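Of the protein chains in this complex, all but one are displayed in their positions.
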Amino acid sequence: MSAETAGPETLGHLSDEPKGEDPGTKGRTITGKSPMRIAMGRLLRDKIALVCMAVVLFFVLIAVFAGPLQKLFGVSTETVLPSQFLNLDLTPKAEYGPPYGPLTMEHPFGIAPRTATDNLAFWLEGAQNSLQIAAIATVLAMLLGVTLGLLGGFLGGAVDRFLTFVTDFFLTLPFILAALTIAPIINERFRDSPNYATVQVVALIGVLAGFGWMSVARLIRGEVLSLREREFVQAARVMGMPTGRLLIKELLPNLVAPIVVASSLMLPAFVSAEAGLAFLGIGVTTRPSWGQTLNQGISFFETYPLYLYQPLIGIVLLVLALNLLGDALRDALDPKTRR
Amino acid sequence: MRRTKPLAALAVASLLALAACGSGDGPGEGTEGSFGETDAGKDKDPNAEGPAPEVEGAESGGTITVFLPGDYGPDDLDPTNGWSVTGNSIQQALTSRSLTQYRVDSDGNATLVPDLAVDLGQPNDDYTQWTFQLRDNASWEDGSPITAEEVAFGIARSMDSTAFPGGPGTEYSTQFFAGADEFEGPYTDKDTDWTEWEGVEFDNDANTVTINMSKSFPDMDYWGAFMAIGPAPLGKASNPPAYGQNIMSNGPYKVESFKAQDELVLVKNDQWDPESDPARHQYADKFIFKFNADPDQTDQIMLSDNTESQTAISNDLSASSYQKALDTLGDRLVQQSAQCTGFLYPDYEKTDMAFRKAIAYGYPYEDVWAATGQVPGVTRVQANSIMPPGMAGKPDYFVDGEAFSYDPEKAKELLAESEVEPLYSAIYYEPDPLAVAGAKVAQKGLEEAGFTVKYTPVQESPYSTWTNPDDKLNKSLTVRGVNWCSDWPSGSTFIPSLFRGGATYNTGGFQEDEIDEMIADVPSLPIEEQADAWGDIDEKIMTEFFPAIPVNYYNNLFTFGSKIGNPSGDEALGAPNYKNVFVMQ
Partner (left out) sequence: MFAYIVKRLLAGIVVMLLVSLSIFLLFWYGPSEPARAICDTKTSQRCTPAKLEVFTEELGYNNAWYTEFPEYVGGIFTGRDITIASQTTRCDAPCLGLSYKNGKPVWDEMKGRLPATFSVAIGGAFLYLLLGVPLGVAAARRRGTVADKSLVSSFLVLSSVPYYLFALLTFLYFSVLFEAPFIGNPGYVPFTESPSGWVGGLALAWICLGIFGCTQYTRYSRGAMVEALSEDYVRTAKAKGLPQREVVYKHALRAALVPVVTIFGIDFGTLLAGTIFTEKIFDIDGIGLWALLAVGQKDLPIVQATALFAAVALILSNLLVDLLYSVLDPRVRLS
């Protein structure tokens, strides 16, 4: 139970340590002068990385300006009374766009089958929610993972053994099953709350972060184990620096590179996981979500494929760009890799 | 892959089928608004005799595959436990006989005819005792004759609410049969031998079974059409739960294999004597029922007309395939009313009539149907009365002179008249994305009609909230709901369950002494007046009190392969008519 898995069924690389390009040549962080600047330089020379950065930036802008963009196109996610817009098979009538008519200015992406809501608005807000949830979950998982990794690696002994056990335990819990069980329970508890929509999002973020921190904790623990034997740490210890300060002042700065790399790979894993859970039928119901649209779209795959492709392309593009960017970042931060 | 049925498939289905079976004269292949007028006397034929009239052009042989998309089917086949449309429609047509049954003729009219009994039973004057003379030539699949004792034992089993908590006997046997206080059924009541129970008497030599009632029960002949009121092998052979996985058949087919939630294979039972059965046939060699089939895949197979689909039947069609099916299948697409009504049931104490009528005008019917994946006017039809089409005595009236339709302006006017706060507080079943979409659309429509809407998500069947009087959330609701189906075409299986004060599924808490008395009086009326009496109560409740908004009736869509003969529905059960289908060679 000590090794992590990387099979396809693990929702992206959620429980997966960032992979070494070549095991054996797995690099450690550079400790030379301003490694960040060197990395930046490498990154800017990497064409794939630049393209990915542009794509990610595009989605980030969409996420940030989802509201104004909707106004710009004159669309909204507002519920409509659908029957007047639909054919007998519940696809949109030809005058409102695909599949039977051309796209219109009023609904640049068409309207949804069954509910007749605007697709563009849902797509924009879907991007927003997807990125928002993934970003917050990443921050939380990093905080948790880094803290536990630092503590375990540095303190060693019983604390380390305990934390390792907890990490292993969480890795053994089947993530999807646990998420599917926990989410409805939380929703049930807070169903009367006026902030139900927020609670739902928080619950999802909690589930993602709660099952995503382990790989970070292991990674950081490993790094700390090697760092703590180094002279500068030994010296600080001898000088009597308090543990807390030592961790934050001496160790943490040396962990920036692995943390950046891990975060950049965790983000796409969470985007993918969020959509995957929604696809399985849980997740956020009070806000638009790509995974949900995907789930709805499958029944209309033949009559209205465009409806299915919109969220699909969104997820694939974003996850792909983020993943490739993460890989590029790791290569850039690792002096040993050649591309 | 289960595509349109996510995790919630089962729970969604449960919202539909509260009560399950039965009904007699249907509305014809129900196009919108064709409400069949029924005459209770007409659809019974006590003199029908075996063999059943041949279906025109019928041929023998072949295998029929039945797809049941998104339908898990029964978990066991024990006749005593059977109270679902799917299970009962299959078993009552093919494997498990009872005292009476329905015969569906080529015009689609269902008639109550004898089954194991030679007639529809002989009641005494006040319907407190019914005697059934059994026929001599009926037998089990092993060839042994069905005895009066076995029938009586089957009836005694239906008293066991503990061993069969889901059986229809929990509703009818324990309510109407004599001695329900002393006898809890053969498995739970270990102190009493079932033969000592006063509710049923049998005479093996005369081949008769007599059932004693605790109160007047004029509908015993209908109740006898449930497979629960049929024979069971004596002794340990039929002990639950083992028997439910391995039943002894006595119909034209017997069970070859059964895997719950997966597959049921039926093959010809050569011990079944056509002379003994006035309604069943034995045309196909084999039936294969595929439970929980993939909805989209099934639609595709049925529309493709490939070899697999030519001899197949599907008991459901997704809305997204409806147009295509309409264009390509012709009369092999059968629209069958399901004899159910869906209601919005406002809290009777908290609301007044103007508020309730405002909902009737402020609820966007067609939009909610579309959002929940139903074809407006096809699989959901606007309701106008409590009882659905096909029920004996269903009245034809409109509370406000014409059908309710979405009219926000009118709703606002009514709300202004109402003396209660315009708060529409209800729940929706969140795990089902379609239910979520439906709630959003309903909220939109109601808000435009001037309501303040508060929808609370629940993670379990809404009935678990609605039927729990102590639930805090339930107490806060102003509008609940209930979907109800008839067990047989008499108002007695519909109105008391929903509109008698204190009834479990009276979710709005409607209570008027006047109505309670009228309901209590019906069974004592002459039998030929009862149907109209139910109709009068229906109309009186709605026009004078309007406690609930009848939202819709349900229709099912069945598709039949091009080599299936006699594609038609069974109006008695709201299912494909398995008794009369055959394979065209």
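In this document, chain identifiers A and B correspond to the written order of the chains, with residue numbering beginning at 1 in each.
In the analysis below, a residue touches a chain if its C-beta (ideal position, glycine included) is under 8 Å from a C-beta of that chain, and two chains touch if they have at least 3 such contacts.
The structure displayed is predicted, hence computed values, not measured ones.
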Hidden partner chain, touching residue among B:Gly166, B:Gly179 or B:Gly509: B:Gly166
Interface with the unshown chain - residue positions in subunit A: 1-12, 19-25, 48, 165, 168-169, 171-174, 176-178, 180-182, 184-185, 188, 268, 272, 275-276, 279-281, 298, 301-302, 312, 315-316, 319-320, 323-324, 327
Hidden partner chain, residues of subunit B it touches: 1-2, 6-11, 14, 17-20, 75-76, 83-84, 162-168, 170-171, 187-188, 240-241, 260-262, 294, 296-297, 300, 431, 459-461, 463-464, 467-470, 504
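Convention: only the chains that are shown with their structure count from here on.
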Subunit B to subunit A touching residues, read off their complex: 3-4, 6-8, 295-296, 318-324, 326, 364, 366-367, 369-373, 375-376, 378, 406, 430-431, 433-434, 436-437, 440-441, 443-445, 456-460, 473
Subunit A - residues contacting subunit B, complex: 78-83, 86-91, 113-116, 180, 184-185, 187-188, 191-192, 196, 280-282, 285, 292, 295-296, 298-301, 303
